[in-house]
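Taken from a larger complex, these chains appear in their original positions, while the remainder are omitted.
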Amino acid sequence: MKRVELIDVSKSYDKQVDVISNINVTIEPGEFFVLVGPSGCGKSTMLRMIAGLEEITGGTLKIGEKVANNLSPDKRDLSMVFQNYALYPHLSVQQNITFGLDVKRMKKEEQRKKAVEVAEMLGLTEYLDRKPRELSGGQRQRVALARAIVSETPICLMDEPLSNLDAKLRAHMRSEIRRIQRNLGITMIYVTHDQVEAMTMGDRIMILHEGKIQQIGKPIDIYNYPANPFVATFIGSPPMNLAKAEFDPKTSELVIGNALRLSVPKDEIGKLPRTSMTVGVRPENLHPATPENQEDVFHVEVTNVEILGNETVFSFKLGEEEWMAKWSGQWHIDIGDRMPVRMEFEALSIFDEQSGELIKKTIDYGNYVKQQEVSP
Amino acid sequence: MGLASKIWIYFLLIVTSAFVFFPVLYAFMISFMTGPEIIQGKFFPESISFENYTKVFSRLPLLNYLLNSFIVSVSVMLGQLVVCSLAAYAFVFFKFKGRDFIFFLFISTMMIPWEATMIPNVFTIRKLDWFNTYQGLTLPFFALAFGTFLLRQHFLTIPKELHEASQIAGLSRFRFFWRVVLPVSKTSLVTLGAYGFLTTWNMYLWPLLITTNKSVRTVQIGLKQLQSQEIATEWGVVMAGVIVVIIPTLLLLFIGQKQLQKGLSQGALK
Amino acid sequence: TNSDSKETEKPATDNTSSESEGTKEEGTAPGEKVTIEFWHAMSGTGQESIDAIVKGFNESQDKYEVKAEFQGSYEESLTKLRGVGGTKDAPAITQVFEVGTKYMIDSGYIEPMQKFIDEDNYDLSQLEGNILNYYRVDGDLYSMPFNSSTPVMIYNKDAFKAAGLDPEKAPETFSEVIDAAAKLKTDEMYGFSMLTYGWFFEQLVATQGGLYVNEDNGRSGDATEALFNGPEGLNVFRFLDTMNKAGTFGNFGTNWDDIRSAFATGKVAMYMDSSAGVAGAIKNAPFEVGVAYIPHADEVQRNGVVIGGASLWMSKGIAEEEQKAAWEFMKYLTTPEVQAKWHLDTGYFAINPAAYEEQNVKDKWAEFPQFKVTVDQLQDTIPGLATQGALISVFPESRQQIVTALEELYQGKDPQEVLDKAAEGTNRAMEIANKTKK
Amino acid sequence: MTRISTMWRKSVDGRTAALYLLPSIILFSIFVFYPMFRTIYLSFFLTDQTGNAAIMVGIENFQYLLGSSEFQNSMKATGLFVLYTVPITIVLALFFALLANEKLKGIGFFRTMYSSTMGISVAASSVIWLFMFNPSIGMFNRLLSVFNFPQIQWLLDPEWALLSVSISTIWMNIGFSFLILLGGLQNIDEHLYESSRIDGAGYFYRLRRITLPMLSPTLFFIITISLINAFQTFGQIDILTKGGPSQSTNLIVYSIYREAFINYQFGTASAQAVILFLIILVVTILQFKLGERKVHYQ
C-alpha cells in the first residue's frame, strides 16, 4: 500500500513535443486507478515513467512519501504487466512466473506452490513447462499477468493486461484482479481500452488525451457528467451523440443540428447560453416512441443497423452529424426505415461551444428500486 | 519449400561443402601414405598404413601435449567468456561518460599487431616468473577485444523489454546479467567459446616462447617438431600430426554445433 | 627473483650460494645430479637423434643430467634466448645457427669454448679442421660445432644417361653445368635448379675464393661493406641468369621440400642441396642418384665449401657446475661413436673424422657411396678467408636481400643491378648494427 | 553538497561499469597497452642487437620506411591482399550461411563441414595448402596437367603468389565467418519472414529487404574483424612463401616479424608496427563511421 503522486509531470522523447504534459494526480494507497485514452495518448508512457523505465522530463514523481524521479526501477518495489508481455524467451512458463520471486530469494517449494496456484487461476496449468514461443497470444498475456500477480508488490501497473483474452475469461479475470487487489490492498494503476473494465474495475478513472488530463473521477460520474465533449464521446459505447444547437428564444425551443426542435422547460431557459452550444445525448437515451408517449418524438431515417444480440444500435443523420440510438432487445430494423425516436430535454448534456465545459448535466437517470416504481 | 528447390539446395550444399572440406580429406589421405606414394602425388593411399601415426606418437609425448593444450584452451575459453561478457555487458547496459571512447579503445587493441607486442610480453612474463606455467600461457588472452565486440553486438539485439521487465522484478544489475543476458546470448557465447578454444588450441608462437620444456607445452609445438628444416620432411608423418591435432578441434566444433543448434532453437528472441 | 641481477654479478666461484639459488628446482645437494638444459632447434629426425644421444650421455655417467628441449626454429630459439640470456634462467647449452655466430659473440651471453678447452687441455686436432675454422675467431674457438653441413650438387643419373651424358662424371664448372642443363632439358624436366636461399650463393662465391664482406670477411674487424657484388658474385648471378633465360633453369622457390619433390618426381635433373639432404634424396627418388661437388666458375680454381648448420654455445652467468656439466656433455658429443650415430641418423657431418672409421659408417658408405662425396668435398676444401665464411651480425638480413635479388633475377632483371641492390641493403644493415653496438 | 551527492549518485552507473570493465582494462594495460607504448617508444630509436633502444633518431625510421620501395611494396601487397580476401570471404561465407540456414534434414552435417576450417590451425592448414600448391606433386598442378592446361607456379610466380596465398586464406577464414553469419541469421525473428512471405516477397527480395538489414550488425562485425585480421595476416605467409617471391607477398606484419625476429631491427620493426596500427585505425574508424550508420540495431 503506497501512494503514488505525480506533480506537474511531463515527458518528451528526444526533446521534441511533449507526449505527456503537466500531469497532476495523486493515486491513493490501495486505490484501483484506471487510465484510459485514445491510442497513442501517452498511457504506456505514464506507466513506464512510474515504473522508472522512462526518464521523467519534468516534474516530480513521489512513491510512498519519497521523491522517486531518479530511483532505479528495482528499488521501486512494483510489478508491471507490459503491453507486449516481455516474457523471457529462454525460461519456461513456470520460470517466467516465478522469476520475480526467485529474485527475492523465496524458497523453491513456495515458489512452485505460488506458481501452480496462480496458473490454476489463469488456466495455465497445463502450459507450465512450455516456452513462451509455444503459447498462443492470450496464453502469453496470461503469463505476463501471472508474473505480476504472484509478485504481490504494493504497487502494480498493468498495461492492457486483458486485451487478448476472450470475453468470458476476461470477465473472470476482471473479478479476480479486483479481488486480489482488494485483498492485498495493492495500489493498482491499470490501462485499458475496454469500456467494461474501465467502468467496473476502477475506483477512479483518469481520461488522458494527447498527454493531458481530461477528467478524473468515479466511473459513473464520468459517464454521467463528462467534463467535455471529448470525454463524452470517449466514454460509453456507442459514444454520446453530439450536435451543435442554438436556443431559439422565440419559441423557447432548442434547435439541434438545424434539424430538431426540443422545447425547453421554463426553469431551464435561464441556464442556457444565448449563443450556440454543443448538446449531447447518449444513444440509450434515444428511446423508442410508444403509442402512449408521443411527446418529443421525431422520426429519423435509419442509415445503418447493428444487432448486438441483446441490444440493437442504429444510426441516422441529424443535420450533419451521424447519430446513433441504442435500444435493448433485437429490433428488426432495415436501412431506410423511418423510426420514431423520443428524446427528453432532461437527458441532454450541454457543453459550452468554445471551452467545451459542461453547462448542463443530464438529470440523474438512476432507477431506484426501493424509492420509486420499477420501470424501464 | 518445393521439391525442386530442395534438390537444388541440397546440390549446392553438397558441392560447396565438398569443396570446403576437400583439403582436410586430402591431408587425411596423405597421412596414410608412404613417402614414395606421396612423392608420386597420389590421392588415395594404396593401403591404409598406420605407420605415420605410430611414428607421431612415438616421437612426441603427444598425449601429454594434447592434455596441456586442452587445459590451456579450456582455461582461456572460460577466462575469455567471463572477462569479455562482463565488459560487453558494461558497454551495452550501462550508460556512462566516455563509454564510446573506452569501447573504441578496446577495439583499438585489435589493431595492434600481436607480433609487435610479443617481445615485451615475453619480458613481462619473465618478470612475473611465469615461464612454464599455465597462467603465463592463458592469462594474457583473457581480455579479448574481439570477444567483447562480438558479445556487445549480440547484447544489443536483446529486446529492451527484457531488461525492463527484470528491473521491475527487482533484479540487480549483476543478476540480470547472469539470469537473463547470458542465457539469451547462448549462441554468441558458444561462438565465442569455440573461437577462444580454437584459437588457443592453434596458438604456436606464444606457447613456444614462454615454455622451455615439455611440462606445459601444447600440441602445435609438437606439430612444428615434426617438420624439419634442412633434412627432408616426412610429409606422411606431418599430415598424421595435422590430423591428430585437428581431430579434437573438429570434434569440438561438431559438439559445439549441436549445442549451438539447441541454443538457437530455444533462444530465438521475441 | 629480484636477486637475478646480483646473481649474475657475483663471481661464479661462490659455490654454495650459486648452487642453492642457481639451479632452481633441482637444488644440487651433494651427491645429487647436476641438471642442465640443452636448447636445440632440431625437429623431425634430428630431434629423435638428439634425444637418443642425450639419453646415452645421461646413462653413461651419474653426475650430470642433460635435458634436451626443442625451442622452435633457430630464429625462434634465439629470440627466446634474448629473454633469458645472461641470467640464471638461461640454458647451459644453446644451439645457434652458423649465421648467428657473430651475434652470439657480441651478445655477452656466452662463455667462449676456448676457455674450457684450455682448462681441460682438450685436444682440438681430433676434430675436423675445416669445420672448426668457421667458429674460430682470432684463434679462439667460441662454440662447439654440432650439426654441420655443406652444399652439394645432386643429379639424376638416369636422366644423364637418357641425355647421353656420363652419369658418373658430373659437370664441374659453370659452363659445363650450363651445357649439361641444356642437354637435360625436356618438356617435363628442367636441367638445373637451386633453392632460392642465400646460403647457396655464399657457397658459390666462396668456392671461387670471393669474399662476402670487407674486413677479411668480417674476421679482422666489424665489416662495413659488402663485397659479394664483386666479380665472383656476378659470375654466380650470370651463371643462373644464363640458364634461366635459356629455359633450362627450374625455379622451385624457397622451400626445401618443394625442390626435393621436384627432383624426386623428375622435374629437374640437377640441383643444389645440403649434404644433410642426400639421404632423403636417395630414399625418395625412384631412379639412381648421383652426388657431386658444387660447380665453380671456369676461370678460377675450386676453393671448396663453407660450413653451414649450427653449433653449441655455453651460457655465461650460470653456475660453474652447470658449465662443467655442459662441457662434459659437449665432449661426449664429439666422441667418434656419437658422431657416427649422428652422421648416420641425420646426414650431417661428423665433426670428429674418426667417426668415419666406425664400422656402421663404413657399412653405410659401402651401400651409399654418395655420402663419401660430401665428406671428400669438405676435406678437399682449401682453408682461407673465403672458405672460413663471413662473420657479420646481420647475416640473416643479408641472406634475405640475396633471396630477393635472386627472385628478381629470375624475373628477368639485370644481374648486376639486383646484386648491387642487395649489397646496398646489407651495407645499411651493417651500418646500423655497427652504430648501435655497445 | 547535494550537487555533489547527485553527481555521485548519477555516476553510479559509471562506477559499476568500471567494475565490470576492470578485468579487461587491467589485462589490456599489461599485455597490450604497455607493449604498445614500448613499441611506439622504440619506433623513434635505432636499437642494438638485443632490442634495447640505442640511438634516438626521431622520425627517421618513419622517413626511411615511407621512402623505401620495399615498404611501399609491402603496403601495396597488404592492400591487395585485404582487397582479395575480405570481400570474397564474406560473400562466400554469407552464401554458405544462407544455404545452411535452410531447415533441411541433415543440415547439421553441412554446417559442420562449412565451419570445419575454423577448427584447423593456420599452421596446419598452411601445411596442407603448401602441399596442394606444390608445383611437382601438388593437387592443383596435377589437376591442370590432367586437363592439359599449362602448369602454374602457384607460390613461385610473383603474379600468382599473392593470389594463391589469398585463396588459402579465404579458405582458412571461411569457417569462422560462416559460423558468425549463421548465428546472425538464426537470430532474425521468424515472424518477419512469415510476414514477408505472405506479402509474396521472393527469395532475393527477402534477402535484400529483410535478411541483410537485419543481419547488418553481424555483417558489420564480421567485416570489421575480417579487415583487421586481414591486415594482420602472418602465419600462412611464414609457411607458404616467407614473403617472396620478389617480395610479392611480404605483407606488413610479416615484414615486421622479419625485421624483429630475423634482422633484429626493432626500431624499424616498431615503426612499421606503428604505421600498420595507424592504417588499421583509420580503416576501422572509417568502417565505424560509414558502416555503423547503415546498421540497424533492434
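Going in written order, the chains are labelled A, B, C and D, and every chain counts its residues from 1.
Note that in this section a residue touches a chain if its C-beta (ideal position, glycine included) is under 8 Å from a C-beta of that chain, and two chains touch if they have at least 3 such contacts.
Predicted model, so just to flag it, every value in this text is computed and none were measured.
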Formula for the whole complex, using the labels of the chains displayed: A x2, B x1, C x1, D x1
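Everything below uses one rule, namely that only the chains that are shown with their structure count from here on.
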Separation of chain B from chain C, taking each centre as the mean of its C-alpha atoms, in whole Å: 38
Rounded Å distance, chain A centre to chain C centre (Cα mean): 94
Two or more partner chains touched - positions in chain D: 51, 136-137
Where chain C touches two or more other chains at once, by residue number: 76, 79, 82, 257, 261, 264-265
Of all residues in chain C, those that touch chain B in their complex: 1, 37, 39, 41-48, 67, 69-74, 76, 79-80, 82-84, 89, 91, 149, 256-257, 260-261, 264-265, 274, 276-277, 279-281, 283-284, 286, 309, 346-347
Complex contacts: residues of chain D adjacent to chain C: 46-51, 54-55, 130, 134-137, 153, 155-156, 158, 241-242, 244-247, 258, 261-265
Chain B residues touching chain C - in the complex, by the definition given at the top: 35-36, 39-41, 59, 119, 122-123, 126-127, 129, 131, 205, 208-209, 212-214, 221, 224-235
